[in-house]
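Note that this complex is displayed minus one protein chain, with the remaining chains in position.
Let's look at subunit A:
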Amino acid sequence: MTITDRPEAAAAAPSAPTVYANPGTAGSVMSFKPRYDNYIGGQYVPPANGQYFQNPSPVTGQVFTEVARGTAPDVDRAVEAGWKAFDAWGKTSVAERAVILNKIADRMEQNLELLAVAETWENGKPVRETLAADIPLAIDHFRYFAGCIRAQEGGISELDQDTVAYHFHEPLGVVGQIIPWNFPILMAVWKLAPALAAGNCIVLKPAEQTPASIHVWLDLIKDLLPAGVLNIVNGFGIEAGAPLASHPKIRKIAFTGETTTGRLIMQYASENLIPVTLELGGKSPNVFFADVADQKDSFYDKALEGFTFFALNQGEVCTCPSRALVQRSIYDGFVADGLDRVAKVKQGNPLDVSTMIGAQASNDQLEKILSYMDIGKQEGAKLLAGGARADLGGELSGGYYVQPTVFEGRNDMRIFQEEIFGPVLALTSFDDYDDAISIANDTLYGLGAGVWSRSGSQLYRAGRAIQAGRVWSNTYHQYPAHAAFGGYKQSGIGRENHRMMLDHYQQTKNLLVSYADGPMGFF
């Protein structure tokens, strides 16, 4: 997820250590609290049932904090707190809200290392990524929507000389947001920033796999938001997520996750007749046309990085380029060079700034990835790299590490069709342009895709032909706030990022005004 800062630049910052100390130990830039309650109405309150669940770090497998096990009464309380705050918050000026969003961004920037280390400890991803991507992107997201809301205008339509239609943007009210565990802070911010900018109040349910880092963020910024504008209820999906998604008093529900839960969210939304936005993942093709290998230059080098991007964030990205399609005429050479690059992916302590691949986010995720490696082998796919759990020794032995893995096979195999959500690449070849597009589109999903070519017209045609909401062209894994992100087909409904995201958090009010002096003449 490269952005403005390059990972090596972040790692080379003069004051930055080469290995960050574990949170809570001597020399660490941050500590987690031993316990996190729910945050409702501007204060931390214990869960209604008094229960907590333990939260392990994927880095070591050891528990580092416990978190409120919220249930329906906590959700009720949070929704109520949201409505109590909404009257005032929904009427704040866009300038006021933009200032608050910018201040949140500034606080985050001042605490970049703290947030990055917290996120790494929570999720297992390398600090190289949290320093250079997760947190800087989240910061920029607040600034982007601060700008958007200031620049947004309503509309005036002059219907005739005496009749005018005014269109105003209004916030929806209290909205529900259910956050995934792969980018706990960034995915929360993708939903929070537009919702807050538009003047909504929020009840947010973090993933139970990664429930704590959002509270580290909240501690930094909570004084900037009026009480009740943002409420966080932790807990399990069935106990806290379902009561939130089905709550009769929320005006919208946003969810990132998988298809079955996505359907359930829509089912609840249909009962309450509220809108949903869903981001449900994909099986993204990464297409390398033959002309990529015309020269062994820096563009070729860039394409090899593109090939290796399946390992970013341990493959736990909805747009993971988990299917590589390489044109047959360059296949052997390009794949050999690609595997060389994969072999150079450094696996290790996620808090070491030189580590490129860290731990999978949870034990069950690790188990699922291993089960897919097993089915890949059974289906007859050829293992070209990796293929097993990685034991990194010492305290990391308890963590959830997987070797970057490459399988060669056919697009109808299950490892080519199902989102493994791990560092597992399914590799195949194609003959020509039509073959490439056909294989690329032979999937249930359509979230992301990559196309690599030196020919501008080929790049353009392929990008338009692939049925996916985001086609990276001669790049991959860039997530600027200013580019719309969302899926075709079973990858979901609606978009995130970009100004258009405001539409998902706003109601349109039309005032239809007659300035005519006399009656219309019907009666």
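Worth pointing out:
Here is the rule we use: contacts are C-beta pairs under 8 Å (C-beta built on N, C-alpha and C of every residue); 3 or more make two chains touch, one makes a residue touch a chain; residues count from 1.
FYI, contacts and distances are computed from a predicted model.
Missing chain, UniProt protein name, picked from "ATP-binding cassette domain-containing protein", "ABC-type branched-chain amino acid transport system protein", "UDP-glucose 4-epimerase" or "Glutamyl-tRNA(Gln) amidotransferase subunit A": "UDP-glucose 4-epimerase".
In the complete complex, the hidden chain is touched by one of A:P23, A:G82, A:G199 or A:G282, namely A:G282. When you scan A:P46, A:P73, A:G333 or A:G380 for touch with the missing chain, the hit is A:G380. Of the listed residues A:I420, A:L459, A:A481 or A:M501, the one in contact with the hidden chain in the full complex is A:I420.
When the full complex is taken into account, the listed residue touching the unshown chain is A:G237, out of A:G42, A:G90 or A:G237.
Taking the whole complex into account, subunit A touches the unshown chain at residues 53, 56, 69, 180-182, 207-209, 236-239, 241-242, 256-264, 267, 279-282, 316, 318, 362-364, 367-368, 371-372, 374-375, 378-380, 412, 414, 417-421, 444-445, 490-491.
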